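Omission of a single protein chain aside, the complex is shown with its protein chains in their original locations.
Letters are used for the chains, namely A and B, taken in the order the chains are written, and counting of residues starts over at 1 for each.
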Amino acid sequence: MSQDTDQTRLDYLDRPQFQSLLDVLQDAGFRCVGPQVSDHAIVFEEISYVGQLPTGMVDRQGPGRYTLKDTGTGRFFYWVSGPQALKPHLFLPREVLWQVDRDDDGKLHFSSACGQPQGVAFIGVRSCDLAALDLLDRHFLQGDYVDSAYQSRRQQIFIIAVNCARSAETCFCHSTGDGPQVRGGGYDLLLSELDEGFIITSGSSKGDEILVRLPLRASTNQQHEQVRQELVSAEQQQRSLPSTDLNEKLMSQLEHPRWDDLQERCLSCGNCTAVCPTCFCHSEIDHPGLNGMTSEHIREWDSCFTSGHSYIHGHVLRDDTRKRYRQWLTHKLATWHDQYQRSGCVGCGRCITWCPVGIDLTEEVAVICGGDAHG
Amino acid sequence: MDNVGMPHEAEVVEKIIESKSIFTLRLRFTDPQVQASYRFLPGQFNMLYLYGAGEVPISVVSDPLDEHIFDHAIRAVGRITNALSRLEQGDRLGVRGPYGRGWPLQEMEANDLVLITGGLGCAPLVSVINYVMRRRELFNRFVIMQGVKHSDDLIWRSRYQEWQQQPDTQVYLAADQAGPGWPWTTGPISALFKQAEFDVARSKAMLCGPEGMMFVAIDELTRRGMPESDIWLSMERNMQCAVGHCGHCQYGPHFVCKQGPVFSYPEVRQLHWVAGF
Partner (left out) sequence: MVSVAIHKFSSCDGCQLAFLNAGQDLITLSNMVEIVNFAEAGIVDTRAKADIAFVEGSISTPEDLERISDIRHNSNYLITIGACATAGGLQALRNLANGKEWIADIYATADTISALPTSTPISDHVKVDLELWGCPVSTRQVFTAIRSLLFDVLPRDEHDKLCLECKRQGVSCVMVTQGIPCMGPVTRTGCGALCPRHGRDCYACYGPAENPNTDALGKRFAGLGLVSGQIAARFHFINSASPDFRQAGLNWKDKGNDG
């Protein structure tokens, strides 16, 4: 071994040994969910062996555009983001909250549909996704009411985060303070990927338990320097927000002509809200069985871009796209601060990429707030 | 409750037809323990669940001291409220609640109270009226102003007449359009302010009803010199979860179901004139 290794620091996992991480996690009772190529995108699905990982794949992202390219490198995590990460696994797109049975006398019997989920280990969670998870936690767990469906899954997860070695063209997490480097906690294990392997550290006692079972070696200072350099280059992002707190600025621009301009371009399709890792709006509806003896009370993802979102007493408060887009942007970037003590945007750029007409949030903010998006 | 989002079964004890489209359901939880532990404050609301159809937020109108029963006055306007109007005595439904912040009545003691309501807006304030009437000595002058579009829209006419007879209580009603036999004012609600007698320096106002009507009333009150922080109002927005999670009632920095529905005017002033929030 070269002189710059520190034998007391066993934090290096050779790439050929990566399967051992999956094996140890599965042995510890976790179902592993990790990145895979499916439908021309990186998606998080169940995974049991290394061969399922998107080896060598990178994502090319732009407004309304997402393509994958095989670079031929051996890296598993050289891509940056897909349409979703943790959100659909914790806050399910559709789930039964409770069920009610009606007997022949018309009496109602309510029962909870909350189950006991199996532990899930998420592999490849990005810094922005951790920031978003923290916001979902604040929303569903840390208020006056705890969402038991979300909580039951949240308590069971094991997070293997990964530092971003590159940024996509749509990323602006550096300006929101949420990436590309994982800082602070929120993870159980943290990976930094190099061509030949991974620097791996633990962020929790659960992480410690897994770490000691891995065939680790000592890393070199050179490897740490390589990670640092890649993080610095990932910080060079093409997009940015002018400030981490736009509350006052945006709320003073509620009649800006740009909202009318957005009405012309925006499809009001809700894709931005569905891919946003912090958007939590959902509607509650009933699905009665045909025989009328039972009914399921279901929640499903909703969006502030639907008319149903602001329906009240027979009319719709936000009856056009101008009002709906303004509702979305002002909540996300402005009044979120009042509710969760920070902006609701973590800079992942998904709303830009997955907007079918490529509306760029950073560009809209720059115009509405009078700054320069790309400065 | 172990699961904050799950209703308890309740039964319709009585159904009262108030007008063509407004009805009152008197309800009781079928589980005596649930009924016994159920407490609400005037201004709070319940989620009523109609089997197989879904839930709607409805404010409680009865007296909070009544331990055996709670009332909901409902206007049949959407798919669920219309279907609720077909419930009869003995029918079962689901109820969860109470939710939200009610009127700060204790802080209002020893003041003149000015209640201003429009349309069915009086519903969240009827429980206040009941509350005040039972504790009349705690408050000074009591002014009740109600505006309706058409005199036929007024419900609880006999109750207004009854309240009018109470000591130190002023009741003023206005109809934009009045039919024959309307003994009160014809015109907008602002016309009532000339008649009402209260001391702006030691008054608290409680408003409920269409937002346009509330703007007019706030304008009148502040012009008369009432500090904005003495004006309270009840807001309405789409609500599906009632616990601040589903996002539909988000209103600037607030979730109406959680921080509201009762707000002091300075809390909501920022967006009050902006359509679409």
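In the analysis below, a contact is a pair of C-beta atoms (placed from the backbone, for glycine too) under 8 Å apart; a residue touches a chain by one contact, two chains touch by 3 or more.
Predicted model only: the values in this text are computed from it and were never measured.
Chemist: Counting the whole assembly, list the visible chains that the omitted chain makes contact with.
Modeler: Those shown chains that the absent chain touches are A, B.
Chemist: For the chain not shown, which residue from B:52, B:209, B:247 or B:261 touches it across the whole complex?
Modeler: B:52
Chemist: Which residue, A:23, A:320 or A:363, contacts the hidden chain when the whole complex is considered?
Modeler: Result: among the candidates, A:320 touches the missing chain.
Chemist: Which is it among A:94, A:109, A:228 or A:315 that touches the chain not included here?
Modeler: Answering carefully, the residue with contact to the hidden chain is A:94.
Chemist: Specify the residue from the set B:12, B:83 or B:271 that touches the hidden chain.
Modeler: B:83
Chemist: Which chain B residues touch the hidden chain?
Modeler: On the side of chain B, residues 50-53, 79-80, 82-83, 86 touch the unshown chain.
Chemist: If you put the missing chain back, which residues of chain A would it touch?
Modeler: Contact residues on chain A toward the absent chain are 38-41, 43, 64-67, 82-84, 88, 93-94, 264-271, 274-275, 285, 287-292, 300-303, 306-308, 320-321, 353-354, 356-357.
The working rule: only the chains that are shown with their structure count from here on.
Chemist: Between chain A and chain B, what is the gap in Å from one C-alpha centre to the other?
Modeler: Between these chains, centre-to-centre, one finds 40 Å.
Chemist: What part of chain A is in contact with chain B in the complex they form?
Modeler: Residues 97-98, 100, 102, 106-110, 112, 114, 139-140, 143-148, 251, 254, 280-286, 288, 292, 295, 297, 299, 302, 304, 308-314, 317-319, 322-323, 326-327, 331, 335, 338-339 of chain A touch chain B in their complex.
Chemist: Which positions of chain B touch chain A when the two form their complex?
Modeler: Interface residues on chain B, with respect to chain A: 2-9, 30, 49, 51-55, 75, 77-78, 90-94, 236-238, 240-241, 243-248, 250, 252-255, 258, 270, 274-277.
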